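The complex appears here without one of its protein chains, the remainder shown in place.
Order as written gives the chain letters A, B and C; numbering starts at 1 within each chain.
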Amino acid sequence: MSTNRVITYREALNEALKEEMRSNENVIIMGEDIGEYGGVFKVTDGLIEEFGSSRIIDTPISEAAFSGAGIGAAMTGLIPIIEIMWIDFSLVAIDQILNQAAKMTYMSGSQTKVPMVFRTQGGGGRGNAAQHSQSLETIYAHVPGIKVVMPSSPYDAKGLLKSAIRDEGPIMFIEHKMLYGSRGEVPEEEYTIPIGKANVVKEGTDVTIATISKGVEFSLQAADELTESGIHAEVIDMRSLTPLDTDTVIESVIKTNRLVVVHEAVKSYGWGAEVASIVQAEAFDELDAPIYRVGAEETPVPYNMTLEQEMLPQAKDIVSAVRKSLYLEEGSK
Amino acid sequence: MSTNRVITYREALNEALKEEMRSNENVIIMGEDIGEYGGVFKVTDGLIEEFGSSRIIDTPISEAAFSGAGIGAAMTGLIPIIEIMWIDFSLVAIDQILNQAAKMTYMSGSQTKVPMVFRTQGGGGRGNAAQHSQSLETIYAHVPGIKVVMPSSPYDAKGLLKSAIRDEGPIMFIEHKMLYGSRGEVPEEEYTIPIGKANVVKEGTDVTIATISKGVEFSLQAADELTESGIHAEVIDMRSLTPLDTDTVIESVIKTNRLVVVHEAVKSYGWGAEVASIVQAEAFDELDAPIYRVGAEETPVPYNMTLEQEMLPQAKDIVSAVRKSLYLEEGSK
Amino acid sequence: MSKEVEFYTFIEDKWDWDDVTVERIWYKLNQIRAFEETSVHYYQEGAMGGSLHTSIGQEAIAVGVCRHLNNDDYMTMTYRGRGQALAKGADPYKIYAEMFGKADGYCKGKGGPMHIASKELGILGANGIVGAGIPIAVGGALTAKTKGTDQVAVTFFGDGATNQGVFHESLNLAAVLTLPVIFVIENNMYSEMTRIEDSVMIEHLAERGASYGMPAIVVDGNDVRAVSEVAKEAIERARNGEGPTLIEAKTYRLHGHMFGDEQSYRSKEEIEAKWEEEPIKRFKENCLDKGIVTEERLKEIKEEVYSEIEASAKKAIEAEEPALGEVFTDVY
Partner (left out) sequence: MSKEVEFYTFIEDKWDWDDVTVERIWYKLNQIRAFEETSVHYYQEGAMGGSLHTSIGQEAIAVGVCRHLNNDDYMTMTYRGRGQALAKGADPYKIYAEMFGKADGYCKGKGGPMHIASKELGILGANGIVGAGIPIAVGGALTAKTKGTDQVAVTFFGDGATNQGVFHESLNLAAVLTLPVIFVIENNMYSEMTRIEDSVMIEHLAERGASYGMPAIVVDGNDVRAVSEVAKEAIERARNGEGPTLIEAKTYRLHGHMFGDEQSYRSKEEIEAKWEEEPIKRFKENCLDKGIVTEERLKEIKEEVYSEIEASAKKAIEAEEPALGEVFTDVY
């Protein structure tokens, strides 16, 4: 029986890695400073002690090469987990991720599968400025052949990472830097969470909020605030962008007739547009109001933390979008 | 007076380069095989003869370095045009394009502008398979700080490229490989086309089709077909994704009450979702039907040209989407 | 201090191939040549999409290296890599079928000429992005090392690819991890239309091995015997856990970069002179000089090869197209 154990997101990830490495000797990890130091975010803490340096491989600062080596290793029998320290740096390796990993299975007519996980972290809120605060998930979601998973809680972090490691194909597994220290219940017993199923984290009747990753926290805050004025929001954690579980969203919209999509990625051309487009196309007659999107402003992330907060979506922006969708506030975009 | 001169898209681009290089000695071009050979698509033909090898610079195969060098040069007084032979290859240089060029002005508080053009070409239809056929414009449009321009005709190619070269900031200028040989009227007199204004290429009353680049050709074909059954489509060439001229689209939708967005980029998370999301948010009450999107399937581009055609959007897909929006055909997504 | 480049010199007197070996090598060299020539023919006929990049003139490298590889050794190569696929044992019919976009192709017609792969032969795939196959081979080598097998990985790439960042990163990574991988530069003197000498400030690309503390060797890439010797040693070192090697095989691309290349950047004379040094002619002379086989026997084999290849191509042309539904499979 579970003892309502509470651990951090970081610890949950660490457990997932350990468990999968114990049960499958083909799982290896490559990345920078992940060995003795345990990773700059400490997610790989203690792993080198248990699994040794042949499975926990500290690499030179060469994201393209070790991502590519991960691909080659995945094609030949290993299950590599590639830690790309910040998602912003993934841009130096993205040819390997999108032109290689994502296309190998297709280009080879399924001769070679590429079972591997690119673990990275994104998001703002720490004053890390323009090159260390981005939410680039949409870029990865747009290119077919790689799944995109973004956990919002310790429970999800563990269950989704375990599933990602067991998946047949490549996965971008994007953590959020502001969540590493967040705490939540994680059972002692083994479990996994299927990739591709959204999670209704709060039920409600008046409006649907679809979000992911740290957006869940913001959305729940907004939902709480809205409750005070008698508005009951349903909050859905998409959990993954590819596959994208719009069925769950549409089911909810059939009930609420209103949708707000929330993400930390830049709003313009962000993934919220995909959700909005699908829902308006498939549930046109269910919608009593336009679908509103809450996302980051169309600017790089400013360093100054007050400006940064202004640039990133906040709970109050969600509240305002919801109110617009209920015609309680004037709305445009 | 213009003599209704007809030239190709390739020639139009070549003229734009020549004219801008003649009028501004700070304009230089860097890329692979662009000198003596004139570029694999022959767009820089004859330039090295006129401008010499100090302004037409053949580079080693090092897209990241010569893109970065272009950025540094742009910051210090030159106006570099960087030819990235295929947009698929831009992924090896994308850190420079999106983490550097697109953010420099902001990160420096506007001390340094980055006036430069990344010229590249994308799109499918030639049997070039998964790594040489992509339409990656949405990735560039999603990251603030760089404009994205995609000409659909020789006239636009020349006028937009000239404007791009004169712009203060970095621009992804994405040509279409299947258009280089296409012909159209281009006046002898100098002209430019402002970046950020969509172009209504065909007026119509029943449905609006918003598209770009080669999508214009497909959409016009579809519009012609539709005319036969008495349906009058208005076709809008967006010309650029950043800035995105949704005003022109909305104006049209106010008239037609229906919108179909067409692009060669993969439909899921493609730029059509942004247009659809904005229009449904801003013109909700004007819409008599869901907005439909026509884009490439969610797969890598297959080599076999019959499969490729199936994967890419075709005129018949547009016709069908339009008919759905008129409730003449059953529709889902 | 930095390791010096080794310049390999073949010692004629030590050449000890018997007639069986010589015939096999002759067969392979001609198989690739015939395959490539026939490809050009079918390309001209419109049987293929995309671009066609032949390896005519470079056959000795593929053959000399791959003869030391086992089926379970790994290999990556480039858009110019069908010769290497054949050298590693690929079926010409299945390559052609792939090039013609047929269901019987190695990749069901979905990969095409730039992306030939065969899992059962350890061919991890040809690549359309310059340099991108290099780290993938490093990954194959990592699997071999991690699993403790004696497999090796070989990656073939061009001179121009040595200017890509991922070349640098991959060689360093392989060196640091002491992986069993052999990096083969096919220096055919051109990257597309640009002379390699205009793209680097060094004489030999193998000099770059020193940056990674990696043994590096320059070999005459048009002498299949020399390539074979050099590759043998490097592969043995790799199998013995002694780490990677960089081989620069100097050769010449006798055709244009791709079909249709105007070749305005080089003279007819240059090309003609290079035809005198091409590897098949060279090997034939070697064999006849040494009297290992007769000219008739070589001719016989060659004819046999050409007719086999023609038959493969014909069969591939007539093979079935993939079903339309194939668009949607094999994505995730």
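We take it that contacts are C-beta pairs under 8 Å (C-beta built on N, C-alpha and C of every residue); 3 or more make two chains touch, one makes a residue touch a chain.
Bear in mind the structure is a predicted one, so any value in this text is a computation, not a measurement.
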Of A:E19, A:E185, A:E225 or A:E298, the residue in touch with the unshown chain: A:E298
Contact residue for the chain not shown (choose from B:A74, B:V186 or B:V201): B:A74
From B:T44, B:Q96, B:N128 or B:S163, residue that would touch the chain that is not displayed: B:Q96
Absent-chain contact - pick from C:E36, C:E59, C:E186 or C:E207: C:E207
Positions on chain B where the hidden chain makes contact: 28, 54-55, 57, 59-60, 62, 64-78, 80, 95-96, 99-100, 104-112, 144-145, 147, 168-169
Chain not shown, touching residues in chain C: 1-2, 5, 163-169, 172, 175-176, 198-203, 207-208, 210-214
Hidden partner interface residues of chain A, rising order: 32-33, 36-37, 40, 58-62, 64-65, 88-89, 91-92, 126-132, 297-300, 302-308, 310-311
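In this section, only the chains that are shown with their structure count from here on.
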Chain separated most widely from chain C, comparing mean CA positions: A
Inter-chain centre distance, chain B versus chain C - centres from mean C-alpha coordinates, in Å: 37
Computed distance of Cα centres, chain B from chain A, in Å: 30
Sites on chain A at which at least two other chains make contact: 64, 95, 99, 106-107, 144-145
Of all residues in chain C, the ones touching two or more other chains: 107, 109-111, 115, 127, 129, 132, 165-166, 331
